[in-house]
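The structure is given below, and queries will be raised subsequently.
Only one protein chain is missing from this complex, and each of the others stays in its spot.
The chains carry the letters A and B, assigned in the order they are written, with residues numbered from 1 in each.
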Amino acid sequence: MLKRALAIITLLIIGYWIAQGLAGVPFGQDRMLVGQYYLDHVKAQTGAINVVTAIVVNYRGFDTLGEVTVLFIASTGVGALLWRRKKERTAKTKGSIVLTTGTRLLVPFIIVFGAYIFIHGHLTPGGGFPGGATIATAFLLLYLAFTQYEIPHKAFEQTEGVAGMSYVLVGLIGLVLGSYFLYDWIWQQWHWGINNVGRLFSGGFIPIIYTLIAIKVGTELSGIIDNMLKEEVRE
Amino acid sequence: MISAYYFGAISLVLIGLYAVLVKKNVLKILIGLSIMESGVNLLLVSIGYISGRSAPILSEGIGPNQAVDPIPQALVLTAIVIGVATTALALSAAIILYEKYGTLNVEEIRRLRG
Partner (left out) sequence: MNVQYASLLIALPLISAFFVPLIKRAGEKGIKAYLVIITAIQAGIAGWVFNTVYTTGKPIIVMAGAWKPPVGIDLYIGHFAALFVLIVAVISFFTAVFSIWSMKVQPIDKYAMLLLLLMLGATGMIATGDIFNLFVFMEITSITAYALTAYNKTGEAAEASLKYMILGGIGSSFFLIGLTLIYGSLGTLNMAQIAQLAGNMNPMVAQVGLALIIFGLAVEAELFPLNAWAPDAYQAAPHAITVMFSAFVVKAGLYAIARLLYLMQAVESWHNVLKLLIAMATLTVVVAEFAALRQRDVKRMISYSSISQVGMIAFALALGTQAGVDAGVFHMINHAIVKALLFLGVGYVGVKLGGTAIEDFQGLGRRMPLTAFTLTVGSLAAVGIPLFNIFWSKIRILIAGVQAGYTWGVALILGASVVEAVYYLRFIHTMWFVGEGERVREGLAISLILLFLAALVIVIGVYPNYAWNLAQKAGSDIFNVGQYIKNVPLMGVGA
């Protein structure tokens, strides 16, 4: 009882203090400095019309490299913590007829929808991360519906590694061709798609990187689900 | 005093922090952590809003002066992914804890560890 009261009082004090700080940053005001530069120059410098995507992949691409690494660490960490010599699925209840039929119908459409999200990352909201998560949802649905289904574990791990390496390689090619790491050589040196702004074949290396990210995220999240759903085989 | 969006976001953070400090079941603590992170992401996105403007996608009719600030949205993309990674690892640690101690109650675990 005392602990709860103490916790509530501390939290109210913290909340009041943060609110005082927020009072100096009024809601809805135009405070953009670097943001305005991005809005003014994004079409000419990156070829994308989705400004958020251009920032995430092109202007602040270094952060995205870090983010991809964080997901990789999560997947590796879950694999290391839940590692066992032999494992198998132990689900006992079979999925109902509605679930199995619905899954068989829906999985191809979900994968296509996920692919649509990441291919059009530079034109509509979305990008690699939601696209990859949608594809992982398709695999989750397969796990839910069929008690014996398993993803090909080794192949997925190797795909994940290859996709990550390709992302760093794209950055290193930029270092070699344009003498800066993560230089967008497709838009800025080869000028591919420069008349196509607003349509699919534009955006420099944004579609390529988003494809790699989506493959990576999809295989990683499926790997995490697979690790958590299996238990040890006792001889 | 402060806008409703800021108030809502800070309340989410405080509710999450309350759950982390007071609850005894490991899963409830992790849910509290998740709620805290959602509150912080909401606060970050609200900072970028500019009254009367629309989404930062420069298709027909939206010029560079009719879009809200795109930077906080890019930051939140990264922050959400980081939150997911932390939650996944925390759940794995909770699975190991349950296997070794048979309970998810923090005080029971402390007592069993000695």
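The criterion applied here is as follows: a contact is a pair of C-beta atoms (placed from the backbone, for glycine too) under 8 Å apart; a residue touches a chain by one contact, two chains touch by 3 or more.
Keep in mind that what you see is a predicted model, and the values were worked out from it rather than measured.
Colleague: Could you list, sorted by label, every displayed chain in contact with the chain left out?
Modeller: When the entire complex is considered, the left-out chain reaches A, B.
Colleague: Would you mind spotting which of A:9, A:25 or A:112 touches the chain that isn't drawn?
Modeller: A:25
Colleague: Pick out the residues on chain A that sit against the missing chain.
Modeller: Counting over the whole complex, chain A touches the hidden chain at residues 17-18, 20-25, 31-38, 40, 58-63, 65-67, 69-70, 72-74, 76-77, 79-81, 83, 157-158, 160-162, 164-165, 168-169, 171-172, 174-175, 178-184, 188.
Colleague: Give me the chain B residues in contact with the hidden chain, please.
Modeller: Against the left-out chain, chain B lists 13, 17, 20, 26, 29, 33, 36-37, 39-40, 43-44, 47, 71-72, 75, 78-79, 82, 85-86, 89-90, 92-94, 96-97, 100-101, 109, 113.
Here is the rule we go by: only the chains that are shown with their structure count from here on.
Colleague: Return the distance between the CA-based centres of chain A and chain B, expressed in whole Å.
Modeller: 17
Colleague: Using the touch rule from the top, collect the residues of chain A that touch chain B in their complex.
Modeller: On the chain A side, the touching residues are 3-4, 7-8, 11-12, 14-15, 18-19, 22-23, 25-32, 34-36, 38-40, 42-43, 49-52, 55-56, 60, 63-64, 66-67, 70-71, 73-75, 77-78, 81-82, 123-125, 127, 129, 198, 224, 227-228.
Colleague: Show me the residue ranges of chain B that touch chain A in the complex, using the header's touch definition.
Modeller: Interface residues on the chain B side: 1-3, 5-7, 10-11, 13-14, 17-18, 21-22, 46-51, 55-59, 64-65, 67, 69-71, 73-74, 77-78, 81-82, 84-86, 88-89, 91-93, 95-96.
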